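A single protein chain has been omitted from the complex, and every remaining protein chain is retained in its original position.
Lettered A, B and C in written order, each chain numbered from 1.
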Amino acid sequence: MTDLPQHPDRNGRLVDANLHLLDRQVLDRDDRPILAAGDLELEQSDEGRWHIVRVILGSGLTARFFGAHRPASTRDTLDWDIITDLGAAISTDVDRDDVDALWTERWWRDHVIVKIPGGQHDPG
Amino acid sequence: MILGDILSRPVECGGERIGVVVDARFVLRDADRPGRAPADLVGLLVGQHTGMAFLGYERSSVARPHLLNRWLAYRQRDCFLVDIDDVAHLGEVVELRADFDRWSPMLPE
Amino acid sequence: MKRIFGVALGILTAIGGFVDIGDLVTNAVVGSRFGLSLAWVVVVGVIGISLFAHMSGKVTALSGRATFDIIRERLGPRAALANLTGSLAMTLLTLMAEIGGVALALQLLTGIVPVVYILPVAVLLWLILWRVKFSILENVAGLMGLLLIAFVIALFQLGPDWGELGRQVAQDLPSTGENGLTYAFYAVALFGAAMTPYEVFFFSSGAAEDHWTSRDLWLSRVNVSVGFPLGGLLSIAIAGCAAVVMLPAGIGVSSLSQVVAPVGVALGIAGLIVVVVGVLAATSGAAIETALSCGYAIAQFAGWPWGKRLRPSQAPQFHAVLLGVIVISCLVMLSGIDPVVVTEFSVVFSAVALPLTYFPILVVANDPQYVGEHTNGPILNFLAMIYLVIVMVAALAAVPLMVLTKMGA
Partner (left out) sequence: MRWRRPVSDRRPLAVVAAAVLAVALAGCGIAKDPLGVTLGDASSAASSAALALEQHDDGRLTKAAAATMVDDARTELATAGKQLAELSTSGEQTAVQRDALDVLARSVQHVHEASADLGSSRARDLIDRLRADADDLERLEQAAVDAR
């Protein structure tokens, strides 16, 4: 396995999807959690090169169990170009309040948590 | 294309089964701020098992603990990287061109 | 001065927090049937939990990611989901046992049937998690848990024949007519009681919430290497008291009243009340920790905001999970099921669920991507690999032994 030659295209940082990208926590501009990176969407450039255009959000918990995809329109995604760093988590340059993929969280906040007295207090 | 659609897919060349797609390797042209430049697909990593492949031991310099590392490396002993240009068709089955090259799966440190 | 107070507080809460209903019941049951011949299992378990907690604290401090975030990333969503389900089921079972434990402790103080207390305890538990400032919460429960030292004092007060206890510790196979299978079953149960995964979820999530950095690693090492062993001593004292009072009287412990009775025998009513308040604090603290751990597990897995320091509105799904697991536990315990039986199942399934979280943490503690140059040293790795084997053997043996011995009948 190790005697195979090194692949020539190495000008840049080599990243494996499963190893460095998928299922990592996506953070917003202030390191607040958004969601997990569930999958990647690729497109071919004019010269035919495949490259990542969007990160599809979602973890196993809410994933489809039978391999079916949610229709593209309703898929929660973030554009690749807002990613600022790939470390133990994926850092981005977006404010989580602008991420519409968090509508479920907002539903729980507005319809359940805020309704219970003390829902807004700061436990400190 | 959704990457998830080709991960874990069987890989064949001329009708003969080679293995399964274990991972996909990209090269980030701008290492400091990945988003600023495209992340190009270099190729696919083909191995025998998808189960434990995620631990990524076999492809990085993480050498410890020794015993565990040897077992995981054993499971992936015939894993290799194939260039995306050597891939003839991406679909239910990933078909490779007849004269595809096998590159090392190891990640440079 | 504040630093030293912080360290002392850390150690004290680690001691108080170590013992929960699982340790109380399992150690007393084992003490009343096997004397101290299973004490070595507590030592093995304490070393294991110290190792496991330290590794997960280190990984979290250096990568900023907590346990289940790492597990989802390392194992991929499908395997991680199975892992989450197993660990969550076990933590939920422990939460039920802890709520039951609080009710039993209240029965010992007031004489009123425990099922009456289940609902008020559940409501109070939710209110605490919803409103109370967390640092107060964590320290009060931990410090009050120290009252369990009454077991140690009682053991000395009982003036046992130390030679006899020493022989029991040294001798490997039981002499009291128990067969080897039951002995093995209780060894696994005791190991599950000492090495409870939820303590690690709680410990590593706390490290993430308090934004630990590599500078805090020494604090984690001190907490773990001093706090947990002393917690283990408490466990052995519980078994010792049962061995000295219950074993000769032919009483096999099967209820919380029998767990604390030896302290009454040794120290009288004052000692008894102190230890029951200690039990109340330990089980309440553990109920808080297990409820939070359920929330941590799901929220970290799903990537939702989580944490006891956030306003509920900032972590709505996390708090929804807390409410949900408390309601479920309350309903189950209201059925009048004996909390001691729930406890015995929870410790056995702790042993079964342990490798699910131990293995990924061991792998990540060696991954420079997460811990930089603080990867495990060779000694730590050697020890960690030995415990990987112990943990796997215990997990595989737990259910078959449970079936063979009908829960150690």
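We take it that contacts are C-beta pairs under 8 Å (C-beta built on N, C-alpha and C of every residue); 3 or more make two chains touch, one makes a residue touch a chain.
Treat the numbers as computed from the prediction; the structure is a model and nothing was measured.
Colleague: Taking the full complex into account, find the residue in C:120, C:166, C:378 or C:400 that is in contact with the omitted chain.
Modeller: C:400
Colleague: Among C:120, C:268 or C:378, exactly one should touch the missing chain; which is it?
Modeller: C:268
Colleague: Just to verify: which one of C:27, C:50 or C:258 makes contact with the chain not shown?
Modeller: Selected residue, touching the omitted chain: C:258.
Colleague: Where does chain C touch the missing chain, residue by residue?
Modeller: Touching the chain left out of view, chain C contributes residues 77-78, 107-111, 179, 181-182, 245, 249-252, 254-255, 257-258, 260-261, 264-265, 268-269, 272-273, 276, 399-400, 403-406, 409.
We take it that only the chains that are shown with their structure count from here on.
Colleague: Using Cα averages as centroids, what's the distance between chain B and chain C in whole Å?
Modeller: So the centre of chain B lies 41 Å away from the centre of chain C.
Colleague: Roughly how far is chain A from chain C, centre to centre by C-alpha average, rounded to an integer in Å?
Modeller: 34
Colleague: Can you list the residues of chain C that touch 2 or more other chains?
Modeller: Those would be 76, 369.
Colleague: When you check chain B against every other chain, which residues touch at least two of them?
Modeller: 54, 60
Colleague: How about chain B: which of its residues touch chain A in the complex?
Modeller: It comes out as residues 1-4, 7, 22-31, 33-43, 45, 53-54, 56, 58-60, 73, 76-81, 83-84, 102-108.
Colleague: Of all residues in chain A, which touch chain C in the complex?
Modeller: Touching chain C from chain A are residues 18, 20, 22-26, 32-36, 38, 57, 59-63, 87-89, 104-106, 108-109, 112-114, 116, 118-124.
Colleague: State the interface residues of chain A toward chain B in the complex, per the touch definition above.
Modeller: 1-7, 9-19, 21-22, 38-43, 45, 49-52, 56, 69, 79-86, 92-93
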